[in-house]
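Sharing a structure, written as structure tokens. Questions coming.
Removed from the display is one protein chain of the complex; every other protein chain stays in position.
A, B and C are the chain letters, set down in written order, and residue numbers restart from 1 in every chain.
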Amino acid sequence: MSYAAQMLDACRRTFNVDAGLLAATIDTLNDCTQACDADTGCDLSEQTVSELVRCIRLCQDCADVCTATARVVSRQAEYDANVIEPLLEACAAVCKDCGDECQRHAQMHQHCRVCAEACRSCEHACRELLNAIK
Amino acid sequence: MSYAAQMLDACRRTFNVDAGLLAATIDTLNDCTQACDADTGCDLSEQTVSELVRCIRLCQDCADVCTATARVVSRQAEYDANVIEPLLEACAAVCKDCGDECQRHAQMHQHCRVCAEACRSCEHACRELLNAIK
Amino acid sequence: MSYAAQMLDACRRTFNVDAGLLAATIDTLNDCTQACDADTGCDLSEQTVSELVRCIRLCQDCADVCTATARVVSRQAEYDANVIEPLLEACAAVCKDCGDECQRHAQMHQHCRVCAEACRSCEHACRELLNAIK
Partner (left out) sequence: MSYAAQMLDACRRTFNVDAGLLAATIDTLNDCTQACDADTGCDLSEQTVSELVRCIRLCQDCADVCTATARVVSRQAEYDANVIEPLLEACAAVCKDCGDECQRHAQMHQHCRVCAEACRSCEHACRELLNAIK
């Protein structure tokens, strides 16, 4: 059981969404942040770094938006749809962009393949949570 | 001249928005993050902390979303409207929520008054940038 | 296999530390960030929030220092001992402070008990990595 799941289990909640879905989304957001931060470092170690510039940029943007989304969702403040819905939309969109770009380098670089997977999962998780709260 | 402005001035840019507007937006996002982080600490020092719970929560969310927005805008990756527009929408919305809540405590607590101003400015800046790129 | 482990496995590395130890440290840092962010939200939901002020403050500091440490370690830049050693010292120290405070509330609040465990593990992991690189 992840810490996200354990904490949701232990916590008074007002947010009316299935705890399993919420915990899975948080875990996936954190995984994506980790994959993107690490992929930035891996890209910078490649001799072909100049071909990976867009990948680095998108990994950084993706990590920042996933971090903010994970923290806002974890904290379980009142859910204002005007905040959480566009935030999840932005997160799904940057995960899509980043996943597409990583996929382009997946055959050449295993780290980009792994990061593409993390981005795809996260895009999917954000859309699932969006569907559940809309 | 702020560091945001100096860096934009020194940097090859592809993002087709007035540099002065962009620099002002970044500065305002960073100011809002700083005000919200500090206000969280100030609220926690008040004896009436139990009345400030919603203020603390919203300050935290606001700081996280402003940080992500500032970094994405500063980095000047390719601007995908599918990412930047909902991100700015989410940022404006959380600044509005946080500013409204801080305003409720503005007469009692000077730190909430100052934070409310920072949130209002940031909400306004996000909407101005949105108008400029849409 | 966590994303931290998969990425280390896929990445050209210059940092001369056992990859398993490094991946475990990164995972533990990320877990601690998650537990501390969530515990802040849970504490703010308790009617006894005024007794949890120090817990909230330390959870926030702990999450911020763990995040920075995880990102610096994940990115695998050149390891300058002048940076990484005091950073790990600071991280272990704030995990100890936060773990001690959470432990004080562990009988009353399950979320503080879970968070105390995450902090203890993270303090331990930081010290182990420090020992391995010193």
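Just so we're on the same page, a residue touches a chain if its C-beta (ideal position, glycine included) is under 8 Å from a C-beta of that chain, and two chains touch if they have at least 3 such contacts.
Remember, it's a predicted structure, so these values are computed and weren't measured experimentally.
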(Q) Among C:Ala5, C:Ala19 or C:Ala93, which one touches the chain that has been omitted from the display? (A) C:Ala93
Q.
So one chain is hidden, and I want to know which residue out of A:Arg57, A:Arg71, A:His105 or A:Arg120 touches that hidden chain in the complete assembly.
A. A:Arg57
Q. Can you list where chain A touches the absent chain?
A. 40-41, 44, 47, 49-50, 53, 56-57, 60
Q. Residue-wise, where is chain C in contact with the chain that is not depicted?
A. 54, 57-58, 60-61, 64-65, 67-68, 71-72, 75, 77-78, 80, 82-87, 89-90, 93-94, 96-97
Q) For chain B, which residues reach the chain that was dropped from this view? A) 2-4, 6-14, 26, 30-31, 34-35, 37-42, 45-46, 67, 70-71, 74-77, 109-111, 113-115, 118
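Keep this in mind: only the chains that are shown with their structure count from here on.
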Q: Have a look at where chain A meets chain C and say same if over half of the interface residue numbers show up on both copies, different if under half do.
A: same
Q. Roughly how many whole angstrom separate the Cα centroids of chain A and chain C?
A. 20
**Q.** Junction residues of chain A - those touching two or more other chains
**A.** 67, 71, 75, 77
